[in-house]
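Left out: one protein chain. Kept in place: all the others.
Order of writing sets the chain letters: A and B. Residues in each chain are counted from 1.
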Amino acid sequence: MNRYALEMRDITKLFPGVRALDSVSFTVSPGEVHALVGENGAGKSTLMNILSGVFQPDSGSIIIDGKERVFKGTKDAESCGISLIHQEFNLVNSLSVAENIYLGYLHTHKGGFVDWKYVRESASKLIQDLGFNFSVRQRVEDLSIAEKQLVEIAKALSVNAQIIGMDEPTSSLTQKEIDKLFTIINRLREQGITVIYISHKLEEVFSISDTITVLRDGQIIDTKATKDTSNAELIAKMVGRPVDMNYPQRSSKVQDEVVLEADNISCASYVKDVSFTLHKGEILGIAGLVGSGRTELVEAIFGARPLQGGSLLVHGKKVNIGNTSQGKACSIGLVTEDRKETGLALHYSITDNIVISNLPRVSKKGVYSRAMAQKSAAQSVKDLGIRTPSTKQSVINLSGGNQQKVVLAKWLFSDVDILIMDEPTRGIDVGAKYEIYLLMNSLVAQGKSIIMISSELPEVLGMSDRVMVINKGRKKGELAADEMHAEGVMRMALL
Amino acid sequence: MKKTIHNRTAVFEFVLNQTVLLLLLAFIVIMSIVRTSFLAWWNIQSILLDVSIYGVVACGMTMLIISGEFDLSASSQYMWAQILFVTMLNATNNPFLSILVTLVSGLVLGTLNGLIVTKLRVNSFIATLGTMTMIRGLCLVFTNGNMVSTRNEFVKTLGQAQILGVSSLFYIYIGVLVVVSVVLAYTNFGRRLYATGGNIEVARLAGIHTSFQKTMAFSSMGLLCAIAGMMLVTMLRAGSTQYGTDIALTCVAATVIGGTRLSGGAGNAIRTALGMMVIVVLYKALIYLGLQAYYQNLAKGLVLIAVVVFDVYTTRRRAEKIGR
Partner (left out) sequence: MAGGPQKLKFWSRITIVLRSYGVLIGLVLIIVIASIMEPTFLTANNVLNMLRQASVIGIVSLGVTFVMMTGGMDLSVGAIVSLCSVVAIRMMNTYGQTGGSSALTLVVVALIAAIGFLIGLVNGSIITSINGRLGETFIITYGMQIVVASLALLYSGGQFITGTFTDGLYQQLGTGLFPIFLFLAIALVMHAVLTYTTFGKQICFIGANMECARMSGIKVRLLRTITYGICGMTAALSAIVVTSRVFSASPLQGNGYELEAIAAVVVGGTSQSGGNGGIVNTIIGVLVLSVLGNALNVVGVDANAQLLVRGGIIIVAVALDMWNKKTAQRMATI
């Protein structure tokens, strides 16, 4: 069988302000595990969304099993045997596993009534075929992340998917769970099902895939058989420039003064007994898997979550941070993970989004002055290199990188000493990323301190002075500059 | 390890689910101790009657809440059904035609609500606030605030009929309850309502026509309001804009007390029925305790607030326990 299971030709996709995919072409043979690698923002998810019918390409064609297809929605893609397992699960939490697998189209008796017995038994069988054994009557919201992922795979199999895409499937799994997942993928391969495996975790890619395609900035760089390539070659292709030039050099040094000290802090079931210190002029990186509790940790420090145990000391003084206003008063700021949801008021202007953190600064005797605000915003725009025709522009029109800069500008405007950044360069193109790194460096040079959460290992290692690894809510370890290397961090994060 | 956590959650779940039942039993027990006549047959009949009529509307409200919407116009639709039914009876003296016309009117009004919410994209609160005002206006124009009554014999017989000593209206309610429960649990349409309310994006991606689902839920509500209005007329042989001004929010409260989340995606009609019983028993108890009307209302208001706070609190605690 010489035909390709899937061929994508010259796929181009434009979003406002950014060319997500540029004439992407690649082929996948039937029954192979084909990995799609690339940095964040390279276009992997967009490509998969087009394949599964969520988006329509602006130009180009999709050919399945030799026939060209047009997908107007996910149902079309599904009927051609394509199923995509997203990073954020497409499950209805309040419903059972069985019902989620057959969502909307439950098998019925002749009279039209749902045949629950059949539904449950089929669902159970699917789960068991994948090597697991848990009740399909449970509500999805009660499952672990690994189990939810399994339900998604079962969903794909229930519609007899011939091509299954998995978008960053292992971001929240333990090593044991990852091994089980790989067993399943191997089983799928044996059944002749094609798997497209999207990941930026190269070790996994090497252990599971047959072929690797590299994407960078919306373009296909190369496709190679896994056995014919190496880690170094992949990284070079993913990054496009020699690895050490990726992160700007730092001129300033970490000072001795401790600005923030956390003693055995806990937060509900998310964070347990974490202690660490932050020095002046330092970038402390926090590594760990998605869902390990890093975000909850920093939210608790900032006051967005209640701190349930332990204590915090800012500049040596014990503080009680019960809400975000108090966090800000302690000179702590948080650049959130999701800038569109919680970092910006999308329909507000750049000015309004920046000055909101320090309104008294743009008020004369208590009266807000729009002129002062515009002036200050213009200064921020200049200082951070935000590309926009005017500060009155709505932030929704800005690119991801510029949006992130506005969020940064907001915190700089209120002059915080301690800036926490949660996944600061997620979804930002490479050029803007570098600019943000430069900004971070200049901030610490001025004596500020940064706590940076990142799921991108190279970024954590490249930008931090020290790295703290969080695993299932606990601090697994801390690595100093000379101890920092990828394997060490990964091991702590996963085991 | 995982299994025990699940089992414990299952038991906790079970107990929480039965809270409504326990609450109900507790009320009844306390009241019958305080006033033994509380358990008198005629009082039970009275309770069942109230539960039956309001319960029909509550079934519709449950469907809507499951799909993620609200309907404030239920009160007005209920009034309108009464008035239309009586007017038709007086005009044609044909009960079956009158029933048909009233049912159709309910369907039409309900569908209108549904279309405004799904096609015009108006928030269901405001939309149904608007339609509530309009339909109320319609009622007032028709009756000028007066009561309208009928002498129709069929209606009189139906209203007074009893099977096994319990009013026929109760059996109508049971019928409605069974139908709604079956639809919710055993039809794809019903299950799609849950999906729509549980996560509308996921439902859409799965190919469910969420607009259709919601509109149908509103239509069903309209139909049920019509049925409830007619039931009241058989009981009183009259209709008025005075009856049922609080029915919409009472039904929402019953749904919430019954354990259905306001956010949608879960719940069922039987639970709501239990919730409605709790409310009616509570109200009757207040009357029995000799509380003046004003104090009763005060209590009703406080209960409503307490119910919502409790609902949010328990939902949030569950979420925290599982870890989001």
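We adopt the following convention: contacts are C-beta pairs under 8 Å (C-beta built on N, C-alpha and C of every residue); 3 or more make two chains touch, one makes a residue touch a chain.
Remember, predicted model here, so these are calculated numbers, not experimental data.
Per the touch definition above, the residue from B:L138, B:L236, B:I270 or B:L289 contacting the chain not shown is B:L138. The omitted chain makes contact with just one of the residues A:S96, A:S266 or A:T336: A:T336.
Counting the whole complex, the residues of subunit B in touch with the unshown chain are 70, 116, 120-123, 125-127, 129-138, 140-141, 144-145, 249, 252-253, 256, 262-263, 294-295, 297-298, 300-305, 307-309, 312-313, 316. Residues touching the missing chain, restricted to subunit A, are 16, 304, 323-325, 327-329, 333-334, 336, 341-348, 352, 356-357, 359-360, 363, 366-368, 394, 396-397, 410, 414 (touch as defined at the top).
Convention: only the chains that are shown with their structure count from here on.
Computed from the mean C-alpha positions, the centre of subunit A lies at a distance of 44 Å from the centre of subunit B. Residue ranges on subunit A touching subunit B, taken from their complex, read 54, 73-75, 90-95, 99, 103-106, 108, 112-114, 116, 134-135, 138, 141-142, 144, 268-270. The part of subunit B that touches subunit A in the complex is made up of residues 2, 6, 9, 182, 185-188, 191-192, 194-195, 198-199, 201-203, 205-208, 261, 265-266, 320-323.
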